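Every protein chain but one is kept in place in this view of the complex.
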């Protein structure tokens, strides 16, 4: 029995290959996590278990897809970055995005009980994520994208930290705290925290203030590879990336230092960490 | 601290709204399920537990997204269908696809232990799915799409049933069975099954031969709604769909009968099942 | 000397095939025709020469592209319609649109002196057109598109006729006429024309009130062709369409009558005009 009579329906599948030689960012977001975090009583403003679970799932995605060169997470969102030379799934948009979304979801659900041992998942309150791909033509713009997310992390965390301190320690209602914070700038919030509650925002955990950046750290030296790599070279690089350790860091990715010290991230080539550690490195190790 | 300096990166997000008034099919596929089914020792040619798990996850997707009007599953793939009038997520491609993929994955992982109680999931062998959306301009072509998948189910199941019977009961090696089946047509395979092993393919389970079709069955009468529905009418319909029962059926969806007896599926309006059952209905109840 | 080193740049060309089995409308618009019509002193509100030139160019486009089944023009815009079965240029968007835009422009420029014998073209005031393709999934929606353009024609023509009569015959300034027409409905404009200037709008030329509809009229009977046509049948149909006469009509295309009497337009098959003429046909012949 042939299937030819109906096979014409395949012609309706439209190509969705992403422009070559561009950075691919797949950003995923928790669906309805506001309601979900209430249901599972996430700690406000930051639930360390929830963030660690996000990072653990993201690390598995990085390990599953060696083509990924960096990822950045904050709150219930994560951005995964493919290098311009990436040819995974022939750069098909839907394939790249759904693979990341599904792999992330699978690990998030599977690892849930590790991070929330006394809070079992209760359908229909199952966490899930949506996602999308965006392409960026240059490394400069990719870095601006990463900076955009980290600035957002800072703005939101400063607001949330102040808001929840006013509510939890100051006894304000949500509405009153919201009202008082309306129109304030960073300096105002820092002052509220310090003057009223003796909290120095700078002493908050780096993971809350900076979010989480994931990348590979190789044991091997920089590969001296040509721009046009042969297939066997690409396979070799893939292998190196696969066995590289995925690091979870909480550091500034806006300034140049982070990128200059880890040139293999933007170059798309494997490389090992320079021997002397930067300050933000040390902070990350606290 | 304003985020405006970096916010221009949002301009790189490109719209992906699907053409209005077309059927949207989101088909998801298991990633690397060949290896996975080996790892978890799925029964060949069909593992009833695995199919029931697929269907259970798909039912939850249908319940989570009342806009879905029908779904069809076979092996490790599932096709979910949105009606041309669907406005969910403003018909954004990535949003629709990733929501389905993620929700399906979440339930598949979460429900795994129910269907495989003695086979715990072992990372990195976590099941995951990729997916894509395809649009079809008319109900006729949508039905041809559904027929295409069901014919594929039949072709594959007849092949797999014959192949594994030759191996498991006939003692052939995989290579020998493959070799012997090369070039055979349906009638040949039916004959091998019957003459050599006394198996009448027609007596195989409907779920294996026909796959699984999921749709809603409402208690209420057809809504007499205008083609241009007001928002409140749409909300009412959504509510009706939400409380409708999701049926899992294993019936012929190629011939007209299935569709004619359940006109609400193609009309996109809620409706209750006619009182007299068709033959394929009865088959499904065996 | 091989060109292989640079040929990778071809990979950046992205596919733009239009969804199969949908109606393709290519609408072109005059660029800066407001300024242009001033420069060449087009008669207001309607310059018959300019409309005839538009129609003449459109007829040549129809003759050049036998796949086109109907076209509709008003003012400095024209909509060209390809049937859902059209396979021209593999339905590549840019190819279809630019071919129509360029062919139309070529004839418009070339035929200019025929319609404006005493007004030579003066660079940089050369007429040019932009265009775009839109796809519609059903004949019903295509007809609504055509109706949309014809209603627009009516609305604009009634306004322009009233406005220019008030200016040209009534001696009002542009601003005063504009001011007085603000907020008026059709009945008001009809009354202004009739009471103040003795003009019955119904007696205006059909080409101004209805725009221009172009289609083929075949000498041969309807082809009894199967929905799935063989290549040779398609070639035969193309030939028939090529030798068919392109008719320029000024009739109502909103009501069913036009379409019911010319079933070959929506069916995509050639056909000859029924023997008895409808009223709108006769109007067209005035």
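Per-chain residue numbering starts at 1, and chain names A, B and C are given in the order in which the chains are listed.
The rule we apply is simple: contacts are C-beta pairs under 8 Å (C-beta built on N, C-alpha and C of every residue); 3 or more make two chains touch, one makes a residue touch a chain.
Note that the structure is predicted; figures quoted are calculated from it, not measured.
Peer 1: Looking beyond the chains shown, say which of C:34, C:132 or C:255 touches the absent one.
Peer 2: Counting the whole complex, the residue in contact with the absent chain is C:132.
Peer 1: If I consider the whole complex, including the chain that's not displayed, which of C:21, C:75, C:103 or C:212 touches that chain?
Peer 2: With C:21, C:75, C:103 or C:212 as choices, the missing chain is touched by C:103.
Peer 1: Can you list, in ascending order, the subunit C residues touching the missing chain?
Peer 2: That gives, for subunit C, the contact residues 1, 3, 6-10, 12-14, 16, 28, 31, 60, 63-64, 93-95, 97-99, 101-103, 105-110, 121, 123-124, 126-136, 141, 144-145, 147-148, 151-152, 154-155, 185-186.
Peer 1: Take the complete complex as the reference. Which residues in subunit A touch the chain that isn't displayed?
Peer 2: Residues in contact with the chain left out: 19, 21-22, 84, 135, 137-138, 141.
Peer 1: Residues of subunit B in contact with the chain that isn't shown?
Peer 2: Residues touching the hidden chain, for subunit B, are 11-12, 14-15, 17, 19-21.
Just so we're on the same page, only the chains that are shown with their structure count from here on.
Peer 1: Give, as an integer number of Å, the spacing between the C-alpha centres of subunit C and subunit A.
Peer 2: Chain centroid spacing, subunit A to subunit C, equals 52 Å.
Peer 1: Find the geometric centre of each of subunit B and subunit C from their Cα atoms only, then give the gap between the two centres in Å, rounded to an integer.
Peer 2: Result: the chain centres lie 44 Å from each other.
Peer 1: In whole angstrom, how far does the Cα centroid of subunit A sit from the Cα centroid of subunit B?
Peer 2: 32
Peer 1: Going by the contact rule already set, what residues in subunit C reach two or more other chains?
Peer 2: 19, 21
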